[in-house]
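A protein chain is absent from this complex, but the other protein chains hold their places.
Letters A and B mark the chains as written, and numbering starts fresh at 1 in each.
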Amino acid sequence: MRFIFKTDYVQDIRLFQHGGQVFWYGVLGVLLLAAPYIVSGYVLSQLHFICIYAIVGFGLMLLVGYTGQISLGHAAFLAVGAYTEALLQSHGVPFVISIISAALLSAAVGIIVGLPALRLKGIYLAIATLAFNVIVEEIVTRWESVTGGNSGKLLKAIEIFGYRFSSGESFYYLCLVLTVLSALALINLLRSPTGRAFVAIRDSEVSASCMGINLARYKTMSFALSAALTGVGGALYAHKVGFISPEQFTLIQSIELVTIVIIGGVGSLHGAVLGAAFIIMLPQGISIAKGWLPDSVPQAGLQSVVFGLILVVFIIFEPYGLYGRWLKIRTYFDVFPFYRRGTFRRQRNYLRSERLR
Amino acid sequence: MFSQLLQLFLAGVAQGCVYALVALGFVLIYKATETVNFAQGDVMMLGAFFGLTASTILGWPYWATILFAVIVMAAVGMLIERIVIRPVLGYPTFTVVMITIGVGYILRGVVTMVPAWGTETHTLRTPFGDSVLRVGGAVISADQVATIVLTAALCLVLYLFFRYARLGVAMQATSQNQLAAYYMGIPVQRVNMLIWGLAAAVAAFGGILLAPSAFVHSNMGFIGLKAFPAAVVGGFGSVPGAVVGGLIIGLVEAFAGFYLPEGFKDIAPYVVVLVVLLFMPSGIFGETIRKKV
Partner (left out) sequence: MSFFAVENLGVRFGGVVAVDGVSFSVNQGEVYTIIGPNGAGKTTIFNLIGLIYPPTSGRIVFEGQEVRGAPHDVAERGIARTFQNIELFEHATVLQNLLIGRHRHRQTNLLDELLFLPKVKRAEIAQREAVEKVIDLLDLQHYRDSLVAGLPYGVRKVVELGRALATDPKLILLDEPSSGLNPEETDDMAFWIEDIQKGLGITVLMVEHDMNLVSRVSTRVLALNEGKVIAEGTPADVQAHPAVVEAYLGGGE
């Protein structure tokens, strides 16, 4: 059983709480840096996706997990980031500038979405973001002069100051760096007043407002930051797949993104990474499972059924997600033999007025 | 000119009736359990498939098909509530929304996996065939007329049910405060289950009415997505609102399809819903709820 003895306020502010954390994250860091030399090219390619979706997951986690909003339309921000990157690159804009532009433009769109969202909550916000996604998708399809419509847009490899990131390894390191930077930025945010303001808005808008938190400003900020991160992910995604078209940014994709947040565990950055990894590896898992199933079972709808089942099962049995399960296991060993099953019991609100936040 | 308008109007109303039926299902569930069922469109799709089975595979007459689909889907709806929704009673809205989305995926996947249904597009034969009626210069198919008439009949039945049946009052109680409803002796869980059954039955009815124009296929449920704007416009939580909202969306689509450039028809309902959410979030008949501190 570990007991952390605190003697200094700085200990609560620091990134790592104790030596053990430093050690394990260090090991993780070494493994991640060495990955291109340890794993196969295929796994490395999957790691690209995991990094990209982790960044998007961070964005969505900030909005949903930490500020308590809903977005069923985040694929639209992904589209904004991807198309901005594609467009700017085709005009010869250097990567450093184009990716920052992608982030800024996504943030601007995020602000536009955030403004009406100020007055909408719950299901209304969900429907509004859904409508927004559909409309953006249609705009992308119709605005052929800019986006190429259904013919899509091609991208070349990233080039920074003359160095081409055309190999799997170089792209991996680029993605890794951006993922780590995003994570750090968010962690910094969460241990400072703005991050606390977000959490306050999630838990009780009325009292957050009475504590001096300007709801309009912070909600919009949350949407903007979330959109910016998603836009960065979108730009990287565009380069990863090399070719983007409107059907990659539909409601289906938005739901996939939200699933990352749910499976990983709402309210934790680890959850975003775990969720991203899970979603990326899921199709592989299904393919492997298909091999075990008898041939008489039709394969067509299997992916859909499995996806739906996983969503349902996770929500019913693992409301805290993968990270939550990891926490439960770790707590079990930490406080052994005093672990109580009710430690992580989830609160239910039966009163309608309690569900209104 | 007038006949053109009338044509569009009638087509819009007919399509709007289908949206109204799906939206009715939403609103029924929302009123009772404050859950939004994103799988309602897929429930409609499954209902259409059961109707298809009864009609083409078993060869039953139209009326029997409708009855069969409605009864089977009522059972499916109750089953969904029992297995998936009941465990998450009291969880935050977002969580329950995601679970219904999961149910939608499962329904779509299962339908695709059934050999006789698969991924093809099927046609559902109706006793009206291809006959058309002419009204004031406008042409309207018998199917569309049947849709409008049957929807109106169903609405009347539901109105009488909610007005004069104890279940209707019980529904309202459970939607306000589940705990208190328990204390009053209302079998909350059973009421919820029945509501889901009813909503599924209504959706199945809508699916069969929709089948002639949209054909029966596994992605048919996405039409149900447009029922969300319908429910919002009418006012979430209002049964007449769902019907009115559905008709409005149907009309908007019909007129947008004709007068506006290509592509606007598909997003018109969503633009409408955004406008409504911005300026009148409680819709036409809805109520604003504020948290009491």
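Operating definition for what follows: contacts are C-beta pairs under 8 Å (C-beta built on N, C-alpha and C of every residue); 3 or more make two chains touch, one makes a residue touch a chain.
What you are looking at is a predicted structure, and each value in this text was computed from that prediction instead of being measured.
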Of A:Cys51, A:Leu78 or A:Ala200, the residue in touch with the unshown chain: A:Ala200
Which candidate, A:Val93, A:Ile135, A:Ala157 or A:Leu215, sits in contact with the chain we can't see? A:Leu215
For the chain left out of this view, which of A:Ala185, A:Ile252 or A:Ile329 touches it? A:Ala185
Taking the entire complex into account, which one of A:Gly110, A:Gly148, A:Gly267 or A:Pro319 touches the absent chain? A:Gly267
For chain A, which residues reach the chain that was dropped from this view? 9-10, 12-13, 185, 188-189, 191-197, 199-200, 202-204, 206-216, 221, 267, 347
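To be clear about the criterion, only the chains that are shown with their structure count from here on.
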Could you please state the distance in Å, as a whole number, between where the Cα atoms of chain A are centred and where those of chain B are centred? 32
Of chain B, residues touching chain A in the complex: 34, 36, 84, 87-95, 97-99, 101-115, 118-119, 175-179, 218, 225, 228-229, 232, 236, 263, 266-267, 270-271, 273-274, 277-278, 281, 289-293
Spell out the residues on chain A that touch chain B in their complex, using ranges where they run on. 64, 70, 116, 119-120, 122-124, 126-128, 130-132, 134-135, 138, 141-142, 206-207, 251, 255, 258-259, 262, 297-298, 300-312, 315-316, 319, 346, 348-353, 355-357
